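What follows is a structure written as structure tokens; I'll ask about it next.
Only a single protein chain was left out; the remaining protein chains are all shown in position.
And then chain A:
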């Protein structure tokens, strides 16, 4: 078993679907972090067989919408004085803005600059989103 010390003040992103930890790590720009960060892959889990965990020894702002888009089953633990002060459960967001870009080359977003890329949830189970302009379907795994 790998041992990672508990953190004093910061954030623990738990119950990440195995394999998705690195996506979140990259999205949050943690590769450039100057504070302590641990990415734990394939940790044993009671709910699922395996999960990823990220421990961040720093109070950082996190875009919960994006994390919900990547994996709505994630739990965020806000740590202060080595104890969990707040537990946040994520959900699949109904609306996502400027996180993913529409890949449809016929979509107006391919030519019109300065407009938000907006998607609406179509199928929660499949994680399918619809571009508000061209109706093209996209999935969260593209984040």
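Here is the rule we go by: contacts are C-beta pairs under 8 Å (C-beta built on N, C-alpha and C of every residue); 3 or more make two chains touch, one makes a residue touch a chain; residues count from 1.
Convention: contacts and distances are computed from a predicted model.
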Chain not present in the shown complex, as UniProt names it (candidates "Aspartate carbamoyltransferase", "Sodium:proton antiporter", "Bifunctional protein PyrR" or "Sarcosine oxidase subunit beta"): "Aspartate carbamoyltransferase"
On chain A, residues whose C-beta touches the chain left out of the figure: 104, 106-115, 131-137
